[in-house]
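This is the structure I want to talk about, given as structure tokens.
For this depiction, one protein chain was excluded, whereas all remaining protein chains were kept in their positions.
On to subunit A.
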């Protein structure tokens, strides 16, 4: 059985190139130029899928992105799911499987659902699985729902990429109307971007046998493509779907397999001056009982398979139509020698021009299809005339046409409006909102002669038939084949009050899914209109949203994956850290920092204890470069800093610094940090690592929008200075061993001041700040000197037992001192008073950001959660960070939470910090941490466990 349905000649396929592929494990052959669907039909594979809900056997219905029935999952290099078989280009070695069936579509266990179908109507899941809660049922239902899984691995070869482009005119669609528009704009010298979803240009002309000026229409297409290729101002892409129309004429185009190279897909973001929507029209289905049987196909698709792929998917054909377009299909089939058993036309009067196309054929007017026999393939069609006479016609293919829908997706996505046209019985583009026009079939010009001079095509005449409505009708009539939504489901939704078309869609799922109801939505709208007795215009359409057809996540992501998506920031010490066994962490703002430096046989806690002991008893060094640093210059910096910090900053004298809090105007703590005055007009502001960008934004916004007259210039210098911070009782010894021309004695170089000079031969700025509570020298140098400085510090510090210190130890050291960490002790509810930092709230200044709001909040006299220290009664008991504190440890509303808990080497026990209701007045009392099955008593203390008077850091 090889390609029994393939004609001896014809079609736009290369018969010299045979391609082998497998479908559900069986091997088949097709030709270059085939789609998976055309190759399956050529091999007479009728049952290609099982339906979503009832697991009914389904075949191929359409020939393009409208395909509602046959979704496949591709294996291997092509791995992807839920691909309509009609849009999968055939290639040698392709391996595809049907989704939603097991073990095969021919024999599917899930088919038992068909017997239960009357018990699973629309809304069944909503009504049934709501007790005790949907999430209990969701996993097994999702599994049964059987859409394909995401591929486990990304493609091993090739990659996705993105490009930006600008165009004077973007033309979506390279059918006759699109080519004509592109030629016109191209000849006028405009930059044209022409994109078409199909593998070759021509649009509907690929599928029909039409002529222009007596010559085959495809000749006109080839000449047009050739002319466009000669224009340097024209970009013409095939296999490129314009899938989204966004604000300000941005269109997104997904190009598949461009250049036949290693790029899998390329996503284009095209900003266009003008958009021409030439997206053609999509044939819509007829709705009648058992209209989903394998072998029931769209008439235009049958025509396309014959003309384009040389495939005739049946031997004996019946056509069912309400318009003239199906007569051209019949004419093509007759010419191919296919037996057309009958044309059933729902119209009472068939136009003479249509009849003349099919002189030998029985045309039954005023006749509809009442039913279709054949579970796994059409065997006979029940023709029912308006007089009630019934005859069964044996056949193996039923081709139907319910008319044509202009493809208005892009038009509608642009928010341009639609109107229902009674003559064409379709929604047409109406008023544009962005700079776009619709042309050709997309604008309702449904015949070639309306688009191209010299084109000839039978006039389109239609009498709409939204569904076949016969007394005593049996069998499901599907409006949406993909989601198994039948007429009765829509009626149910209307009865239950879901009578807005958007609600009908959501309640029944009609028009959702991969195909988004391209063949069936209009029938749903028609069915709603019939039931409610209103015109279609009044029912309206559901909202057209992007994507027009499915887009792979790879194409959306492009090259932005892994570290490229959001790169890490490194300091010059990263390599040294890695060479010395650091476990690297991500600190704030994507900085890579060492977490700890385990030595041979050490675990995390051992390493942290060793590092902390070094800082407390000897000396340690850490890389403080990531801290956000800004230089502010100008006459008005003092008043600006006084406005953004809660404490007084302007009184600083050159050479000195001060710790401060920044609040937002609603009183929340934005950040904390240190400010230094470099000289009369230059200041240095440091922020926490993670907040550097947002504080920059905050300061710029104030200066540019609130105080444009203030003379303040901000320069980000985070990456202009790197620093090694040497800390611990022996820090001064290490500094002297390094060699410096700065007098380090505490009398001349006190805490919270800085000196410029040299350290180890490098120009350096030494700053006396401390985030550890010990004597510290922050040695700032240019980044080009940093790696060398670091090596010299380690070398000079070796005799003193210097240890590199990671962020784990920094955390321990700051908790021992009760220094704040934003995100730990500070959240959106905490103010400076709660933290015991009321001293930072200036009383002298009449105004600063947050002052009024804090005042207002404090006047409320509500009980506050205040920062305290906690000491677990059991010294060896760690309390989890974030654990709740409850009154007496009882199962009651919490009165606080543990913000940090660390092993303190200097105290030889666990110590912690907590926010606790009225904590400041409860020092000495016992509070209770309540865990799931344990209560831990902790003693409430001041939030400082080391050097409470700060003698060491000033030493």
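Operating definition for what follows: contacts are C-beta pairs under 8 Å (C-beta built on N, C-alpha and C of every residue); 3 or more make two chains touch, one makes a residue touch a chain; residues count from 1.
In this section, contacts and distances are computed from a predicted model.
The chain absent from the displayed complex carries the UniProt protein name "Sarcosine oxidase subunit delta", chosen from "Na(+)/H(+) antiporter subunit B", "ATPase", "Sarcosine oxidase subunit delta" or "Xanthine dehydrogenase family protein subunit M". Across A:561, A:847 or A:892, the single residue that touches the chain missing here is A:847. Only one of A:91, A:187, A:271 or A:570 touches the chain withheld from this view, namely A:271.
Of the options A:697, A:736, A:918 or A:955, the residue whose C-beta touches the omitted chain is A:697.
In the complete assembly, the contact with the undisplayed chain comes from A:705, out of A:705, A:745 or A:921. Considering the full assembly, A:248 is the residue among A:135, A:229 or A:248 that touches the omitted chain.
The missing chain lies against subunit A, touching residues 246-248, 250, 269, 271, 415, 433, 665-666, 693, 697, 700-701, 704-706, 846-847, 851-853, 856.
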